[in-house]
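Left out: one protein chain. Kept in place: all the others.
By letter and in written order, the chains are A, B, C, D and E; residue numbering begins at 1 in each of them.
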């Protein structure tokens, strides 16, 4: 009789053998509209059993013994600073062991925890950021540790020109102007320019943060703040595969799936497949 | 301590200062399939707080002091003739004060109330009509004041060639033939030909009626009668911006959002954004 | 044309005329299971229009010009300390003006903000607490400002014997023992003993905190942590009417309705009616 | 190969053989809060296949060849007067053929159509009325043909003392006073007094109108206006069995199930079983 | 008074007059993820009343007296072999009478019953198969009569090169390789190559099996295993019209709609329209 271990499909490696470590960060306390992303990790693991480990798009499999899944962290709900520290510690340990941390949010604020750990090890790192929203506010209703401010907080660590934003289609005028004035490498509305960005970055270390609401709500309605006008599934799948396969990836996250917001389960299926394609691209890169 | 005033985001002008007046017409008594559009105004106001007042598409904002929101009318549920008269009176007052009435349905029948008021002031007016359905029946199950007949009723007021229909993909054979025989300017399936229509209309007054089911149910499932095969969000957003920015608009409505039909809330988000883009285009035209 | 003021039904007094002030505290950042209570105030106001202002149970009405509704506070989502301070300030102002603050949560932590204000004015006050849960933990996952700890925080202000708990049926063994050892006046499982408690308290000032999950999930499924085995509606309605009508009430709250958790809307209807009976009892006491 | 005839379970008699005729009146155009009762007939027929035709409570079966089900009427949606006339004609035909009309609403207004037909044949008839609401308003938002007025309209036909109301727990103060002043035989809150009423009525013809919201929302959340504080299932089942088995029943209806309001389907199951017990009691009376 | 016959809209022919016979196969016992396709036939018939019988795409109608609808079969739930035999017998009878069987699933396994009947009459027949999944496993968790194996079972009857698969984007590596090695005519991801396939098949008899999950979940979320990356509605509508209008069609099915998986109803609307276009194309071919 075996214990009931629940991993993302195919991620059954032992820790010491793994090159990638999956972990969930079930936090949504700063969500400004509809909360519920805390259930994403659980939903993604459960529903991943509807997937195969083979990707016909890449014609590759999620090879055994490469990904370890340590489940969701038990976070200090309601205290953003403590939560970010818990995430930072987890990512730091994974990085220290020479593995790639792959975090499943949670709301987007959780990225800051991972980025803090990554930037400590890789001070020259870049962030590639897919999102519908700028996330560049100085504060949101007086709170600086908010999902609406997470990329601003990252910028405070990394400085100008290190954050490459794609798909952005919502924010305040001031955020758009701040981004365009050179603080970030800003690609509004679409994913165009990704090739050039990847080339420009070259072999510098890259942290990849995917807010799934970069996709259109027709494809991905299950998120707290659906933002019409986004990218379709195949474009995003293609783009994440490119980033994961070509960049010198040192960490990544996929966030903002809110399972209770989509009773059809289609959004969870989309998240599962995006993650599978990312994992396959990562573990098969040379 | 302030009263709990609930407006569509950014629509906080005083009545005397406003050039546009938003009002809701929560009526769905003639809906033939799934009712619930009566909750659209409330849902749209509540969820509009997830939006910014800045449109990166138009690079403009919903400037303060231009739109007044008087909330939903308290309508005589179950009596179409009384309801249409209540709507007509509201629109008449707004028009009389030199402002533009912007109505949020409700089912599509409510358009008739506004059109009656507008046609009194502007007898030569045109209607631009976005919809999945012809709405051209003489009667529906013996009832002439039905959402399925609303454009036929408008035609009785305006006559041939004044109604410009776009996106239509559903109706009886007789309705399609009646439309094509010259009674309306008929553009089935797609939004093609809008440029030409706008040019042809020139500076004549235009009432713009947007049945949101012109969009595909993938984008907008939250409507009583989802009709597959419609337009995508960006095309519709682009088209409504064009009409609102270029035509001599004297009134408009956005209808057929049925919030309980879409528990994901994505349809309400789509309606909110269509309305924001329309308002920004209207208040920023020269 | 009037502004779109959305109040709980019948609560249309001006501030200066009112003896009771309703306000919402839409906070749920420390919710440990399913979040969403932030939408309670909005849902309760919207659905209250399905109620009459007449209670056949009390044979009394919600008399005009007695209750002012200032809507939901705009809270600093994600920062419990700031949120509690915002709530405290609001309650303090209401109390200073000689009115009774009636708060609609949100999760139960919001009670602490009101209690801080009330205890400043009435240091000898008691709390009558209806709940399924003890809420007496010292901390929850390391966080002391948590809904699971709120009565412990209140006890730190008021001391032993001042908190009267009814309906409790869930908690850790340590919490039950701590309560029973005299720290609180503890009435587990049922509402029995309320009469005696009211008599014992006499004319001392009472703050009344109603966690709606004191009711059984059959009656009230729409809450983050449904706890089977609770009281039925009529018992709770009867009990809240008694407290509001007989105690020297100086403040109260009703919390933990999570509208997205109950798509039938029945839970919101229950909350609406509990609030109506409380308000009628308060405004009609001599 | 047989046609796809969809009847309420066991109601497969031919018209000429039947003593009871089931028909649906899918109308909800005057519903004041959440519409959707139009889908009740369809839902009840479909889900009745989860029932057996045997009632262990009565130890009797829905004997074959006694009930004919003619499905839902095709009503003139949006026109109450036409709809009531369609219902009246249907009920009249059934009554003329010496059978008992058993109508499934729809909202409660539909009762008026059946009552008009029944009162023509039985001018001395009584109505036994189970409901949460008085339904005694003179008009609702200016509309007299409204579900909120239906018993007032029936009273205009039958006069004082002929309507026996049970379970009422919601209405305006004026309605309660009007009822208590002798216009109706008024039994608020509970079903107490039914025995005495049945005795008093004796062999006079009785029309029985069951608004299912007489039950508590815990039992029956699937209705447009859930009203906490109602009766439990077994009490209502027992009471309807009594009325159907003992009174000189000449017609009846069961209304206000709103299937989309209860995604669990439990409310439809409750409606199905209430109808089964009524039918078994009717066809087995001597 | 007429019996309550519930047909797909416009399919009211008598059996002897019909050239097409619609029947439902409400079976989902081998569904591997979310069951519920058993309710598809019922939902499609009920919701088809929201459609017109006129297709503006084909400019043709569902002419009267051509399609007979015998409703859903009453299947032996839980026993796949018996169920397949029941379906086979039904299809055999229809084929024997010179009519075309048009089956509405249920899960995809039901296809095997129809194919067994069709292949008996037309041993040289081809299958055109639209699907997201290969359905080519030898067994699934040890079960050979599974939806995941249905095309493999069909191949055992028909042999190499007779099954033409389109839209496939999910399966195990072995399935993809098995298909590509010549066992099936394999068109992954898209519907490209359909024209050539139709030409190649020529006048040979064709059975057409449409798994609706060939469409993207944005269009069709209401299925047990949503598979992102599929075709859009208009492409699929166009393709099914082509197959039905041009091939020597001798039988077909449309399966895998799971109504409870999509509370918006949009998926049912999509299924209804796909079926309408198929029926119109079939009954209007020369």
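In the analysis below, a residue touches a chain if its C-beta (ideal position, glycine included) is under 8 Å from a C-beta of that chain, and two chains touch if they have at least 3 such contacts.
Every value quoted in this text rests on a predicted model; they were computed, and no experiment measured them.
J.: With touch as defined up top, name the shown chains that contact the chain not shown.
T.: A, C, D, E
J.: From the list E:143, E:204 or E:234, which touches the chain that is not on show?
T.: E:143
J.: Looking at E:28, E:72, E:135 or E:253, which makes contact with the chain not pictured?
T.: The single option touching the absent chain is E:28.
J.: Touching the hidden chain in the complete assembly: which of E:38, E:169 or E:273 does that?
T.: From the options E:38, E:169 or E:273, the contact with the absent chain belongs to E:38.
J.: What residue numbers in chain A mark contact with the hidden partner chain?
T.: Against the missing chain, chain A presents residues 1-7, 15, 21, 42, 45-46, 68-72, 93, 263.
J.: Using the document's contact rule, name the residues of chain C that touch the chain not shown here.
T.: Spelled out for chain C, the touching residues are 32-34, 168-173, 176, 188-189, 216-218, 221-222, 225-229, 261-264.
J.: Which residues does chain E use to touch the chain missing from this display?
T.: Contacting residues on chain E, toward the hidden partner: 28-32, 34-36, 38, 74-80, 82, 109, 140-143, 145-146, 260.
One rule holds for everything that comes next: only the chains that are shown with their structure count from here on.
J.: Can you list every chain that touches chain A and also touches chain E?
T.: B
J.: Indicate the lowest number of steps between chain B and chain D, counting one step per move to a touching chain.
T.: The fewest steps needed to get from chain B to chain D is 1.
J.: I need the common contact partners of chain A and chain D, sorted by label.
T.: Where chain A and chain D share a partner, that partner set is B, C, E.
J.: Taking shared residue numbers divided by all residue numbers at the interface, is the value for chain B and chain C over half (same) or under half (different)?
T.: Same: most residue numbers at the chain B-chain C interface appear in both copies.
J.: I'd like the Å distance between the centres of chain A and chain B, where a centre is the mean of that chain's Cα atoms.
T.: Whole-Å distance between the two chain centres: 38.
J.: Could you give the separation in Å between the centres of chain C and chain E, each centre being the mean of its C-alpha atoms?
T.: Roughly 55 Å separates the two chain centres.
J.: Which residues belonging to chain A are in contact with no fewer than two other chains?
T.: In chain A, 32, 34, 216, 218, 263-264 touch at least two other chains.
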